[in-house]
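One protein chain omitted, others in place.
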Amino acid sequence: MKGLSLIVRTITDFVVAFIVIFGAYIVLYGHLTPGGGFAGGVIIASAFILLMLAHGKEVAFSRLGVRAAHVLDSAGALAFLIIGWLGLAGGYFFLNVFGRGEPFRLLSSGMILPANIAIAFKVGSSLFLVFAALAVFRRRSFRPMIEDDLS
Amino acid sequence: MNVVPLYVAIPLLAAFLIPLLGIWWKKSGEVLSTLSTALLAVMAILSIGAPAVVHHMGGWTAPVGIALVQDGLSTLLLIAINVVGFLCIVFSLKYMAVYTGLPKYYALFMLMVAGMNGVVISGDLFNLFVFLEIASIASYALVAFGVEADELEAGFKYLILGSVASVMILFAVGTVYAVTGTLNMADAAREIAARFGGSDMNPALLLAAAFFLMGFSLKAALVPFHAWLPDAHPSAPAPISAMLSGVVIKSLGVYAIARVFFTVFGFSPDIPSSAILANGILFFSVISIVVGGLLAIGQWDIKRLLAYSSIGQIGYVTLGIGVGASVLASGGTRSLAALAILGGLFHLLNHAAFKSLLFLSSGAIQYATGTRDMKRLGGLGERMPITAATTNLAAFSIAGVPPFSGFWSKLIIIIATIKAGHPAIASVAIGMAFVTLAYYVKLQREVIFGDVGAAVSKAREVPAVMYVPLIILAVVCVGFGLLYPVFGDSILEPARDALLNGAEYIKLVLG
Amino acid sequence: MTVYFLCAVLLTMGLYCLVAKKNIVKKVIGVVIMDYAVNLYLIIVGYKRGGVAPIVERGMSASTLERFVDPLPQALVLTSIVIGLGVLALMVSMCIRLYEKHGTFDMSQISKLRG
Partner (left out) sequence: MGNITPQLYTLLVFMVIGSIVAIETRNLLSAVISVSAVGFALSVAFLFLGAPDIAITQLVVEVLVLIILIRGTILLDNTSVETHRDTLAVVTSLIFFGLLLGFGAMIFGSKGFPAFGEPLMRVSKVYVQTGLPSTYAANIVTSVILDFRAYDTLGEATVLFASILGALAILRRDGKTAKGEVVPA
């Protein structure tokens, strides 16, 4: 994948940062406004996919390596599961043991915010991974000599 | 506090950790999955005889939050899933060593176990759907794990038909929600009884029931919906075939049918439509028994024969449950319904043991000889005495030779069917039991006895880590046949009572 | 009333696409359409006439709470969309793998080649 024209690449560089910030907003304010970890995670993943489409996979992998994406994928899922386990301290799985704070604030509603962040990491990295795998597979089937860079 | 959520939390922890640690530590899959399935199997066995417990997720009480319930029926399935799962993992340690991507294999395996455990302890319709999807998706990927052409094709077929089943189940869940305003099974049952008790069932609920029946029958591979099974089960690696035939179709199909129909909709003479549902289950069971049995005879691939046999044997399990349902729906005695359900559940447990044993044995044969073609096999008894002996035991059990376990469970089902006033169905069941005997005799003659086949001459017995699970399962098979009094009271009867006493379930969950 | 019928039409069209078309990408499209139909059905079940989105704002009166649409089906649909996406990723990866093996998307030819 060579990437697209100079105009597309320049605009992509400019836009990607905004997409990531927008995704982060959607994630962090998921308990106050529409959106949440899942939608935000997909938006962040699409920023990296845009990078990959515009610049080719080398540039995208230099921002987020495959191994790092694997780690984030598992770690996000694990973090969400651990939030559930923490509840067992109070006797119930997924009991909200975090402080609730006060309504309408960013730092409120206990486990919802950390759970949203964990889901966003998980979703973003895993969708990036699957797209990268599809792209690399296609390339590989045309040029079988390329090193297998997705384990 | 109780341990119920750990049945899901432990395998999920393992599943998330395996790919993470697998980056640095190549053996993470083997070690973590063996440890966690062993722990789960011990937990499940220790919970025998414990009273039914309910766990309110997040501390939100039942209709608001999700309730997890472990009653007798759940315990029965948990034992089957986790014991068979542990043995299949042990078998995989050596068998799967020639495959690549092993951390992914073990992680997907743990996800499948987590999904099935989640289904059988869930007390919430939508939650049941979500965990059913986890188990299904993991098994779609595992069927195609070898990435050969026919494995991919089988996996794709399974995936497409499984997706149809999922859509149907979700549609039914939505309809039940629309009518009752709740997703909790106990609450939905109470609402249905309160609003429609005494009169006939609402047509919307009948549609939901029909969609549930179609969806779960697809997952259980009952006959009009069985097209995926004869491709998917043989294509998968042997431990996965053993899991799929041994426990997946039971926990996602049969358990779900039993739980949803007995607990949520209920069978009683007050509800005339419930007789239609019971007859639907009976109809699917009978044609499964017939079609699965007849198609199995002509197969020359061991695993394909076993796969068709699974369709027929699942038919026996649902026949027992369906007879129980139809007795309840027509106002028969509870003791007769109890007998039929007991037979069905007994056969479910038996089938989990001997079908997983047969598939693991077929894996051992393939490992040693490199083929599953019965025409190239034969005379295995001399070369691989342990595998041959366990295969023989399992074949006797499944064919219903007394005193092995399969005989007793089929006998109970057939007696109950006759007593319930379905002599035609009973005679079909008896006839097909002889057909089952016929094709297992064929399997024994072609594979174990007879002249040494072309592929067998150089075969040697498989390593210990592969035959020890076979021996354990064979002991379990024999034990089920001889020691009914030991486990009947503690495992089967609580499971049967859980299905019969819907009122207790509701009281347990809603307090 | 009629909205339910249109949902049913979508569901059946998805099913038709899935059983009648031999091309595996078309089968995938059939599954996607069925997913759409069932998601739409769930949201319609939870819709309240004149309803507003279930998001509380500061100083909202109790009578506005009464007008909220049902939030529970929305939670279900969110999960269902994610499941659909996951299944799609799996289906597409199987599709391109099958294409690599057989050089075609046609299911009847794929089965024939297996022979």
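Lettered A, B and C in written order, each chain numbered from 1.
Here is the rule we use: a contact is a pair of C-beta atoms (placed from the backbone, for glycine too) under 8 Å apart; a residue touches a chain by one contact, two chains touch by 3 or more.
Everything numeric in this text was worked out from a predicted model, so none of it was measured.
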Which displayed chains the hidden chain touches across the whole complex = A, B, C
Ask   = For chain C, which residues lie in contact with the unshown chain of the complex?
value = 1-17, 19-23, 25-26, 28-30, 32-33, 36, 39-40, 43-57, 65, 68-72, 74-75, 77-79, 81-90, 92-97, 99, 103-106, 108
Remark   = Had the left-out chain been drawn, it would touch chain B at residues 12, 15-16, 19, 26-27, 29-30, 57-58, 60, 63-66, 97-105, 107-108, 111, 114-115, 118, 126-127, 130-131, 133-134, 137-138, 140-142, 144-148, 151-152, 155, 178-184, 187, 191, 195-196, 202-207
Request  = Pick out the residues on chain A that sit against the missing chain.
outcome  = 26, 30-36, 38-39, 42-43, 45-46, 49, 53, 73-74, 76-77, 80-81, 84, 93-94, 96, 100-104, 108-112, 115-116, 119, 122-123, 126-127, 129-131, 133-135, 137-138, 140, 148, 150
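In the analysis below, only the chains that are shown with their structure count from here on.
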Inquiry  = I'd like the Å distance between the centres of chain A and chain B, where a centre is the mean of that chain's Cα atoms.
reply    = 36
Remark   = chain B and chain C have mean C-alpha positions lying a whole-number Å distance apart equal to 28
Ask   = Whole-Å distance, chain A centre to chain C centre, using C-alpha means?
value = 23
Key: Set of chain B residues in contact with two or more other chains   = none
Note = By the touch definition above, chain C meets two or more other chains at residues 97
Ask   = Within the complex, which stretch of chain B touches chain C?
value = 126, 130, 133, 137, 140-141, 144, 147, 149-150, 152-153, 155-156, 159-160, 163-164, 166-167, 170-171, 173-174, 177-178, 183
Remark   = Listed in rising order, chain C residues that touch chain A in their complex are 53, 55, 58, 78, 82, 89, 92-93, 96-97, 100
Query = In their shared complex, at which residues does chain A touch chain B?
reply = 67, 70-71, 73-75, 77-78, 81, 84-85, 87-88, 90-96, 151
